[in-house]
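Every protein chain but one is kept in place in this view of the complex.
Right after this comes chain A.
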């Protein structure tokens, strides 16, 4: 039994990394722009479909462009729709992004049809490795390493580059940053685009594991919201810790009480919010109070 618990724990942490990747973009967009992006799952699905379409037409390597294209779509969406929501009633953002999610799903269905489309990982990532009772597939290792790399790079970008400092300052006090002569609208467009790019990357990496259908967003958006809520809205570190916690909790529930596995993360969220209503790493932000 101990072997099985160890095996499930490792598997849960690997699954958690995939969840972190899906949730981190949502956390960034909320943290920096104050928008609760219901369409985040739609960008995840767009990333998966772009990977499928590019992979089918030009081969696996072309699929790597899917996150960049998703980020480009994010630029357009921000410039046309999202930027009108800054500083407005949060409910407007919820309604608009919810409508956007429905529209994106309908467009995907119109273009690609409702049936699932196949997408496999490249052959060099097929297979698995075993260390005693622990089994990890090469592809999940690849997802884990990719996610860790992206998180480190993004953290370094925010912490050590002038652009990162502008983004962080702009998220706390946009007026002051504007008064310093910085073109904030462009910065915000960039932030939204990065959030969408990360969702697209999540879609690309999940595509060989999950079913690619227009409604696949639903499977991504709920864990993402739970993770962001548990970690604390807008907290980078919180999203990472919460993602791993959710992965671990889900795997352990499957081992001992499988019929509860769908509800486990919600129970975890409720328990944490009872103790820390702002989430594990949530802070008080004047801007959102």
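Of note:
Just so we're on the same page, a contact is a pair of C-beta atoms (placed from the backbone, for glycine too) under 8 Å apart; a residue touches a chain by one contact, two chains touch by 3 or more; residues count from 1.
Definition applied: contacts and distances are computed from a predicted model.
The unshown chain of the complex is recorded in UniProt as "Amino acid ABC transporter substrate-binding protein", chosen from "Alkylhydroperoxidase domain protein", "Amino acid ABC transporter substrate-binding protein", "Heme exporter protein B" or "NADH-quinone oxidoreductase subunit M".
Checked against the full complex, the one of A:59, A:90, A:185 or A:262 touching the unshown chain is A:262. Residue A:208 is the one among A:34, A:71, A:170 or A:208 that touches the chain not shown. Touch with the chain omitted from the figure is made, among A:2, A:91, A:115 or A:274, by A:115. The chain not shown here touches chain A at positions 4, 7-8, 11-12, 14-15, 18, 105, 109, 113-121, 127-128, 135, 137, 139-140, 208-216, 218-220, 223, 250-251, 254-255, 258-259, 261-263.
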